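Excluded from the complex is one protein chain; the other protein chains are retained at their positions.
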Amino acid sequence: MTLKPFLEVKNLNVAFPTEDGLVQASNDISFTVARGETLAVVGESGSGKSVTSLAVMGLHDRKRTQITGQAFLNLESGPVDVISADAEVVRKLRGKAMSMIFQDPMSALHPYYSIGNQLIEAWSLYNEGDKAAGKKRAIEMLDLVGIPDASKRVDEFPHQFSGGMRQRVMIAMALINNPSLLIADEPTTALDVTVQSQILQLIREMQKEFNMALILITHDLGVVAEVADRVNVMYAGKIVESGSAEDIYYRPDHPYSIGLLNSIPKIGELDSKRLVAIPGQPPSLINLPRGCSFRARCSFSDRVANNLCATTAPTLDTKTTDHFSRCHLTEAELVKARKESGGI
Amino acid sequence: MLKYLARRLSATFLVITLVSMSVFGIFAVLPMDPAALTCGKACSAPVIEANRHRLGLDVPVQVQYGRFVKGLFVGRDFGEGAAAFHCPAPAFGYSYNRHECVTTLVAEAFPVTLSLAVGAFVLWLSVGVSLGILAARRKNEWQDRAATAFVLIGTSLPTFISGILILLFVALKFNLINPIEMGRWVSPLEDPVAWFRTFIFPWIVLALLYAATYTRFTRSNVIETSTEDYIRTARAKGLNERDILRKHTLRAALAPIITLAGLDFAGLLGGAIITEGIFNLPGLGRLSIRAVLRDYDLPTILATTILAAVFVIVANLLVDILYAYIDPRVRVAS
Partner (left out) sequence: MTEPLLKIEGLKKHFPTTTGGAFSKVKGTVKAVDGIDLEIYPGQTIGLVGESGCGKTTAGRTILKLYEPTGGKITFEGQDITHLKPKQMKPLRSQMQMIFQDPFASLNPRHTVGTLIGAAFEIQGITPAGGVEAEVQRLMARVGLNPEHINRYPHEFSGGQRQRIGVARAIALKPKLIVADEPVSALDVSIQAQVVNLLEDLQDEFNMAYIFVAHDLSVVQHISDRVIVMYLGKVMEEAEKVDLFTHPRHPYTKALLSAVPVADPIKGRKRERIILQGDLPSPVNPPAGCVFNTRCWKAQDKCRTQVPELMQIGKDPSHRIACHFPED
C-alpha cells in the first residue's frame, strides 16, 4: 500500500474582502507533499505563495478571510481537513504535526523572554513534564541546530544572538515536537549569503533527521534549484506551472517561468548577454482580468488561436502528467518559445 | 545590572540636590517679601525686620540652604528666647502661621494624599487597562467605539468640572456623602468603611481623567504589539489566544504603560490640589495651596514643592529599574 502524501491541498481559495474589493490572493491551489519530499513554491510579491501556507497552518483571521477548498493532513489517526476543521483542532496541530518558520529572524522571537523560555513554552504545549525536562530538550535541540555552548546560551535573550543564530533557534523551536510538515517561508532572504547556505544545509539535514515534508517558499530561483524536488511556480494567486526541479529549469512550460529564468543573471555565465526582462508589472489581485492573468506580460499570447488568452482562463491538467502548466500554448509552441527567448 | 543601579542612584541623588537648590534659589529671587507679607497687622519697618530675622531670611541664601539641609539631618531651632522651639529631624522648617513644625503638617497631610493617590491609581489602572485591552480586541466594534467615547469624555472634563458635577449630582443628591463629615480623615486601619466612604468619590473623579488616557494608550499599544512578528510565531507554535494575549502581547504592550503609571502616581503624591479642594480633604494639595494663596507660608511652600519633586525623581528611578527588569535589551544599552 502506498502511503498517502502527508499534505494534500485541493482547490484551495483564499480571499480577503477589502474596502476596494475582494482580493483573490490564492486561487484554485492543489498540490501534495510527501514526507521526505521538498516542494518549493516560487513567486514574486502578490503571487499568493505565502497566503496558501498560512491557510494550511490556520493562521489567517477567520473573521477577515474567506477560505474555501480543502487541505488534508494525513495523520496516523486519520486525515484532518484543516480548512473545515474547528479552530481548536487546527491549533493543536500547530507546532505538533506542522510547523512554520518565517522570514525575518530578527523580529520573530519575543524580546523579553530568554530563548530557553520560548523553546520550553513550545515543548510544554505538547509534552508532559516539568521545566527541567523541557530545558533538557531545549538544549538538545539547540545542539542539534548547531548553536555552540548550548547549555549556557539557552538562558540568553534573543538580542544576544546574530541573525543566523536566531534563525537556527527558530528552526529548533519549530522542530522541538517532531512535526511531520515544515513550512519555511523565505527563511534565508534576510540573511547574508554565507549564512544562507548554512541555514539551507541545516534545514535539509533536519528534514532527513525528522523525515518531514518540507515546503520552501522563496523568490530565489537559485535556492529552489539547490533544494527542491518539486516546484510550484505561482503568479497572481494561481499555480501556473508545477513539476520536478529539472522539469522547471530545463523544460519550462509556461511563458512566465521561461521569462523568469531568462531574466536572472546566472553566476558562472560570464558572457554578459543582455538580460531578457519580463515587461510590465504583476497585476492587482482585485478584479483580475478575464482570461489568463499573465496575458498582459506574455510575449507569446498572439500565437494562440481565437484570442483564447483574452477570453478563457487556462486550466491545469494535473491528471495525465507530473509536469503541468496553466497555458493555452501547445507543447510544440512552448518548445519554440523556449528556443526563441534565447535561453533554455 | 549593578553598575547600572549604582550610576542611576548617584544620578538621582545629584538631581534631588540640584532640584532643592533650584527651588530655594527661585524663592530667593521672588519679588515678594515674605517678611512683609507675614508680619501680622502692625507692619512697620522694625517689625518687618524682626520678622525677617525670625524667618531666617536676613542671611545669604547659601546659608539659608545650608541651615535647611542641616535641619533635614539633625533638626533645627526656630525663634529666639521664650518663643524658641525645636523641630526634630527631618526638619523642613517652621510654620509661624500654623504654629507647627512643617514636618508635622506634612506628616498629617501625607496619609490623606497617599490614600487618595493609591486608590485612584488602582482604580484608573484597572479600569483603563482593561478597557484598553477590550477595545483593542474588539477593534472597530461597538465595545471599541464605546471605549473611545469614554476616552473623549474623560480627557475633556477637567477635574474641577467633573469633581463638582459628581459631588453635587451624585454624592450629595443621593446622600452618599455627609457634607459635615466630608473630608474628615480617618485611618483605614481604624475604620475602613468610613475611610472608603470618604475617598470613593475623589477616587472616581481623579481616576476618570487618568483612566481615559490609559485606555487610549493601552489600546494602541496592544494593537501595535499584536502585529509584531513574534506574536505570529507564538500562534504558529500552537499557543491559544488567551495565552498569547497574556504572556506575549500584554507583557510587551504594558511595559511602557506600567512605567508611565509609576510616574503619574508619583505626581499625584505631591498633592491633587483641585480634587482635595472640592472634597475638602486635608492632604498635601490643600496644604500647599493654602500656604501659597492664603498664608504665603514660605517654609511650607518650600517643603511641599521639594517633596513633590523628590517623589517624581525617585519614581523615575524605580520605574527605570523596573523597565530594565522587564526588558532585557535595556540592561545592555546602559
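Letters are used for the chains, namely A and B, taken in the order the chains are written, and counting of residues starts over at 1 for each.
As a working rule, a residue touches a chain if its C-beta (ideal position, glycine included) is under 8 Å from a C-beta of that chain, and two chains touch if they have at least 3 such contacts.
Everything numeric in this text was worked out from a predicted model, so none of it was measured.
Student: Tell me which residue among A:Ala133, A:Ala225 or A:Leu288 touches the hidden chain in the full complex.
Tutor: A:Ala225
Student: Considering the complete complex, identify which of A:Asn13, A:Gln196, A:Ser293 or A:Ser341 is in touch with the unshown chain.
Tutor: If we include the chain that is not displayed, A:Gln196 is the one touching it.
Student: What does the interface between subunit A and the hidden chain look like in terms of residue numbers?
Tutor: Subunit A touches the missing chain through residues 44-45, 162, 164-165, 192-198, 200-201, 219-226, 228, 245-246, 249-250, 259-261, 263-268, 270, 272, 274-279, 281-282.
As a working rule, only the chains that are shown with their structure count from here on.
Student: Over in the complex, which subunit B residues touch subunit A? Could you list them?
Tutor: 228-230, 232-240, 247-248, 251-252, 255, 326-329, 332
Student: Under the stated contact criterion, what part of subunit A meets subunit B in this complex?
Tutor: My answer: residues 57, 59, 88, 91-96, 99-100, 102, 104, 107-114, 121-122, 125-126, 157, 159-160, 170, 173-174.
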